[in-house]
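The structure appears right after this line, and notes come after that.
Note that one protein chain of the assembly has been removed; the remaining protein chains are unaltered in position.
Chain nomenclature is as follows: A and B, assigned in order of appearance, with residue numbering initiated at 1 for each chain independently.
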Amino acid sequence: MGKPADGSRREIHGMNHSMSTRSLRMDAFSLSKSFGRARIFENVSFSVATGGSIAFTGPNGSGKSTLCDIAAGIRRPTGGRIEYALDGESLGGGSLPRVTGIAGPRVNPYDELTGIENVRFAARARGVDALAADPLFEFFGLARHRDKPLRHYSSGMRQRLKLILAVLHDPALVILDEPGANLDAEGRAQLAEFIERIRARTALIIATNDRDEAALCGGEVCLA
Amino acid sequence: MPAAVIMAFMYAPAAAVLGETSRLLYFHVPLAWVSSMAFVVSGVAAIVFLTDGGRRAPRAQDTFHNSAVLGTFTALLATATGSVWAKLMWGSYWNWDPRQTSIVILLLIYSAYFSLRSALAGRPARGRLSAVYLVIAMTVMPFFVFVVPRVFGSLHPDPVINPDMKIHLEPEMKLTLLVSVVAFSLLYFHMLLLLNRFSKIRATVEDLRDE
Partner (left out) sequence: MRRPSAAGRYALLEAVRANIIKDFRIEFRRRFAVNVALSFAAITTLAVSLTAGGARLGAQTHALLFWIIIFFSAMNGLSHVFTREEEEGTALFLRITSPAEAVFTAKLVFNIAVIAVIVAAVAPLYVFFLDVEIASPGAFALVACAGSLAIASSTTVLGAIVAKAGGRGSLFTIISFPVVLPPLWVAVKASRSAIAGGAVSGDAVFLLAFSGALVAVSYMLFGHIWIEE
């Protein structure tokens, strides 16, 4: 599997077969969330579809991560609802995890396992081929760290591995919570390029404080 | 409903035959019966709560907990009245007779349930997790019922057999007993509804306080 000879774009997920097209649409209506007595946010509505992107912005503690959880279907909102549709058909809660990928500070892979072991676990658990991650390892420059336990990764390497784990199953919905955290300038450049490459195939949500990252997205939900 | 309770108290003394001590029967048996019923209600309400998700039966969450509270009280009272009666009839407070053992197990389950609840205080998952525990406990119950007589038959050859079978009940006593059981059951349901209403009010007050 060599690198492209010219500077042409190579699909990160493209092995040798062409990828099928798909389109996901997500509409959120009047979401609100409270934990007991504390009201985190209310009346949040947005839509995002394949090819599109939206940023969740706001200061720390404004509920960006919670909103990411709700968008991913792993947390229930106190009020409001979300509708998902894949290729025109509405998507139930049970099938959502399979088409969703999340990376964030609270989503931590296993320190005791190596990079490749974590990837193999995630791939097998999701029912996809672990080999799909090889180009991702190359892209993020983690190929020579594959066999190191995660305990020995730097924070930047760990962040990049999280990105790999979030997309190795080619999800239609990608949610990145503070993706630039722990990345140096080179890492952030890689991240920007990475986002450009997956943008066309995914509905993208980025939760961030960083204006540059927010600028990568087409829309914004501000949780101030 | 309270009227039925009062009636039970009035009527019972009128039908005493075997001596004053036997009147405990009218309290002990219904208490034991209600504690079993409360447990079953708890378990069923827990299942309803888990499978429903709050649509058709929003108060199921309170029901299973309140029923557990009532169940604990009645079980404690049943144990107390039972052991007093045991002392009076057979000479010792505790015999490890199958029924006594079952009530102790029930109390164990309840105390585990309350420990779990307090460990989960403040977490949103508390209702769900404690409901799951009740369902598991309810699944275990049939195994208990099957095991206890067998195990205690062979482990502890107890010469003191439960004499409930052997007491010959006069018709008046049977009637009183029946009335008593019904009265206590009604009292239980009444208290359950009261507690549910109280829970609902408390929840509403908390919601209002947030506004």
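We adopt the following convention: a residue touches a chain if its C-beta (ideal position, glycine included) is under 8 Å from a C-beta of that chain, and two chains touch if they have at least 3 such contacts.
Owing to the predicted nature of the structure, the values given are computational and were not obtained by experimental measurement.
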What chains on display are touched by the one that is not shown?
A, B
One chain isn't shown here. Among B:44, B:69, B:135 or B:182, which residue touches it?
B:135
Absent-chain contact - pick from B:80, B:108 or B:178
B:108
Touching residues (missing chain, whole complex) on chain B
50, 105, 108-109, 111-113, 115-116, 119-120, 123-125, 128-129, 131-133, 135-137, 139-140, 143-144, 146-147, 151, 154-155
Residue-wise, where is chain A in contact with the chain that is not depicted?
69, 72, 74-76, 97, 100, 102, 106-113, 117, 120-122, 124-127, 165
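To be clear about the criterion, only the chains that are shown with their structure count from here on.
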Chain A-chain B separation of Cα centroids, rounded to whole Å
51
If we count contacts the way the header does, which residues on chain A are in touch with chain B in the complex?
34-37, 39
Okay, in this complex, where on chain B does chain A touch?
122, 124, 206, 209-210
